[in-house]
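After this line comes chain A, so read on.
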Amino acid sequence: MNAAGTLPAWAALLTALFVLIGAAVTLIGSLGLLRLGTFYKRVHAPTLGTTLGMVSILAGSVLCFSVLEARPVVHEILIAVFVTLTTPVTLMLLVRAALYRDRTEGSTDVPAAEVAEDLIPPA
Partner candidate 1 sequence: MSSGMPLLAIVALPFIGSLVAIFLRQNARNGAAFLAGTIAFCCMVLTGFQYRAVGRGGVLRLSVEWLPTLGLDFTLRMDGFTWLFAMLVTGIGLLVVLYARYYMSPADPVPRFFAFLLAFMGAMLGIVLSGNLIQLVFFWELTSLFSFLLIGYWHHNASARDGARMALTVTATGGLCLLVGVLLIGHIVGSYDLDDVLASGNRVRSSSLYLPALILVLLGALTKSAQFPFHFWLPHAMAAPTPVSAYLHSATMVKAGVFLLILLWPVLSGTEAWFYIVVSAGLCTLLLGAYAAIFQQDLKGLLAYSTISHLGLITLLLGLSSPLAAVAAIFHTINHATFKASLFMAAGIIDHESGTRDIRRLSGLFRFMPITATLAMVAAAAMAGVPLLNGFLSKEMFFAEAAAFHIDSLLDHSLPYFAMLASAFSVAYSLRFIHGVFFGPPATDLPRTPHEPPHWMRFPIEFLVLACLLVGILPAMTIKPFLSTAVRAVLGPDTPYYSLAIWHGFNEPLLMSVIALIGGIALYWALQRHLKKGIDGPPLVRHLKGQRIFERVLVTLSWKWARSLERLFGTQRLQPQLRLLVAFAVLAPLWPLYRQGLEAGSRPGTAFDPAFLLLWIVGSLCAIGAAYQAKYHRLAAMVLMGGAGLVTCITFVWFSAPDLAITQLLVEIVTTVLILLGLRWLPKRIETAGEGLTMGVRARVRRVRDLMLAVASGAGMTLVVYAMLMRPLPDTISRYFIENAYSEGGGRNVVNVLLVDFRGFDTFGEIVVLAVVAITVFSLLRRFRPAPESVAAPEQQQVQDAHDRASLDRAVGDTLADYLTIPAVIMQWLFPVIITVAIYLFLRGHDLPGGGFAAGVTMSIALVLQYMAGGTRWIEARLRIRPILWMGLGLLCAASTGMGAWLFRHPFLTSYFQYLDVPAIGKVPAATALLFDLGVFAVVVGATVLILIALAHQSIRNPRPARRAYTPTMQAVAKENA
Partner candidate 2 sequence: MTGLLDHLIIVPILLPLVSGAVMLLLEERHRILKGGIGVATTLGLLAVSIMLLRLADLPPAGPDGSAVSVYQLGNWPAPFGIVLVLDRLSALMLVLTSVLGITSLLYSLARWHRAGPRFHTIFQLQLMGLNGAFLTGDLFNLFVFFEVLLAASYGLVLHGDGIGRVKAGLAYIAINLTGSFLFLIGASLAYGVTGTLNMADLANRIPTLAPGDATLVAAAAAILGTAFLMKAGAWPLNFWLPTTYAAASAPAAAMFAIMSKLGVYVILRLWMLVFGPAAGPLAGFGGDGLLVIGMLTIAFGTVGVLASQSLSRLAGCSVLISSGTLIAAIGTGGGTVIGSALFYLVSSTLGISAFFLLVELVERLRDPGADVLAVTMEAYGEGDDDGPQHEEVGVAIPATVALLGGSFVACALLLAGLPPLAGFIGKFGMMVAMLKTDGATVQASTWMLIGLLTVSGLATLIAMTRSGISSFWARLDDSVPRVRVIEMAPVLCLLLLCLGLTVGGGPAMRYMEATMQALRTPQGYVTGVLSAPRTGSNDGEDSP
């Protein structure tokens, strides 16, 4: 906490709030990984961290450094943009792959492909 010593009280408290909210939301999201029963349900959970959790913590950071350096420090926006752009890519590819795997194993929990009888491994 070497540089935060100059932070005014309101900023400190607000930052604390943002950070705590963000961390809590992220924790809840990750908790979802434990609590949710199947992969397709679990895949929703981390989104909490990549949306509200992240934005909240980044907001805390923007606030803190803008006040500290007495100028708008907003480059955290970039992180938000990047994460928002990239997380869907990961999740989409991952869920689709999981779907493929489940289908080839003949799982009944997933919607079947149109020509399911062809999904047998080649001899």
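How were these candidates chosen? In short, all candidates are chains of the complex that A comes from, given by their letters.
Throughout what follows, a residue touches a chain if its C-beta (ideal position, glycine included) is under 8 Å from a C-beta of that chain, and two chains touch if they have at least 3 such contacts; residues count from 1.
All figures in this text were calculated on a predicted structure; none of them were measured in a lab.
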Exercise. Candidates 1 or 2: which touches chain A in this complex?
Worked result: 1
Seminar exercise, completed: Touching candidate 1 in the complex, chain A uses residues 82, 85-86, 88-89, 92-93, 96, 100, 104, 113-115, 117-123
